[in-house]
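Only one protein chain is missing from this complex, and each of the others stays in its spot.
So, chain A:
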Amino acid sequence: MITLNDTVLQYLLAAVVALPLLGAAAALLPAPPGLRGRSPEQAVLRHGVTVTGVVLAAALALAAGFDYDRAQDIQGGTDISWIPALGIRLHLGVDGISLPLLVLTALLTFLCALYSYRNPPKGPTPTAFVALLLVLEAGTLATFAVLDLVLFFLAFEMVLVPMYFLIARWGGEGRAKAAWKFILYTLLGSVVMLLGLLLVGLTAGTFDMVALASDNGAGIGRTTQIVAVLALGIGFAVKTPMWPLHTWLPDAHTAAPTVGSVLLAGVMLKMGTYGLVRIVLPAAPEGAAHFAPYLAAFAVVGILYGSLACLALVRRGGGGDLKRLIAYSSVGHMGFVLLGIATLTRTGVNGALFANVAHGLITGLLFFLVGALKERTGSTDLDALAAQAAGGRGAGLYGRAPRFGGLLAFGAVASLGLPGLAGFWGEMLALLGAYHPADGLSRPAYLVFMALGGLGTLLTAAYLLLVVRRVCMGERQPETAALPDVRGYEFAAWTPLVVLTVLAGLWPALLLGLTDPAVQNLLPGVSR
């Protein structure tokens, strides 16, 4: 859009990764005179908004300066030797795959900071909260920006510590156990992943992702590739999460504070699928082809399992928690992403990347809304909510807070994949990819997967409409008080997500034009 030379891009990208870290350190220091604000709490929360805002601005400038005609190339690259003894380099860069995720991360973190500024989370001091939020942002951005396997691992791990504390300190009921489960699962997963990364790096003789992608697995034997993909796959599958390794996710989401849930669903889950696309597909294609059918099978089970679990939660008397329901729906949605990747086709992988971003936008919005709902009604228990209105059939949000109810219905409908909204394209492309998987993969099996995935979309629609039925609809009782409708700061935090959901739904080429050249680059020799 605007032309920036590569040096400027390079500095912008370095700034995007480094600023949150510097900001986190600065948050721990006392505020300088002139920036003290009304109270130390207010000052540090404002600091969080400023830093994430600057990072977002830098990310947007990076997106503006990105050369869309060569989206397959690494742009804004920095490549400095860090540990020559092990051949580890500080290698940064963006291409069409990582750019949307970088911008999404910067945006969601900024919105979270904005939201927390007016609505500080309940817990210990906000200083630590802001510092942790910024470290979390730095780790996530670094995961998407680095091009060295070992750095990738470091960035991947850097996210765990702040997320653990966000859950354990600012979370709700059962937070200690949920946080421990979260850290245990993801840590064990990433240790296995590290072994896979080392195996790939040491046998190929380089840790550089660009070199590994251009070699396309040439320097790694088939057996090694299979072992490496197994190890890497387990690590990424825990993070994504893939059924049956998902059990940490519902607990973590239910216990996490609103901001934690938004970031967890919005960006952290993407790190797993990003790793699959960025590392597994290009660096070990034979291993990937070996495991693709299994991955697809697990993905489809995840889709069905996620939606059935949601259906069980949403039914009357099921005692389902709305946050937990959205967490399970994430398992289903990420199942589509995994299915898209497992087709090993351009269509499927593009669909997966699209669904990744769409899920970030929509589920981020939904977690914001559920957090706000809990604050207004004091509960996210579906039965308790429904009991607040006449006949216990629905919470009657439309009547009590019309705009809020409308937004919630919008989020639910977007999540079920209504055409015209962001959720549609990714899942459709993933299913389309499964209709005609890459050569060498069993087509009948994938047709079955596709059919089951299609069934999953139906079930998803069913439970999300039931959620709308039970939360938004229902007759308003005269004695129940009206709820506060969407507040100014909530409006500011949620509008960008709504706008982008509609935009991505109406103009999918915006995103697909960016990812497709890069995906072609990662899957050489694949025609579809």
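General observations
Convention: a residue touches a chain if its C-beta (ideal position, glycine included) is under 8 Å from a C-beta of that chain, and two chains touch if they have at least 3 such contacts; residues count from 1.
Operating definition for what follows: contacts and distances are computed from a predicted model.
Going by its UniProt record, the hidden chain of the complex is named "NADH-quinone oxidoreductase subunit N" among "DMT family transporter", "NADH-quinone oxidoreductase subunit N", "Na+/H+ antiporter subunit E" or "Putrescine-binding periplasmic protein".
Between the chain not shown and the residues A:84, A:444 or A:525, the one that touches is A:84. Per the touch definition above, the residue from A:150, A:255 or A:355 contacting the chain not shown is A:150. Residue in contact with the omitted chain (choice from A:31, A:195 or A:418): A:195. Touch with the chain omitted from the figure is made, among A:168, A:230 or A:283, by A:168. Contact residues of chain A toward the unshown chain are 82-86, 88, 150, 153-154, 157-158, 161, 165, 168, 176, 180, 183-184, 187-188, 191-192, 195, 198-199, 202-203.
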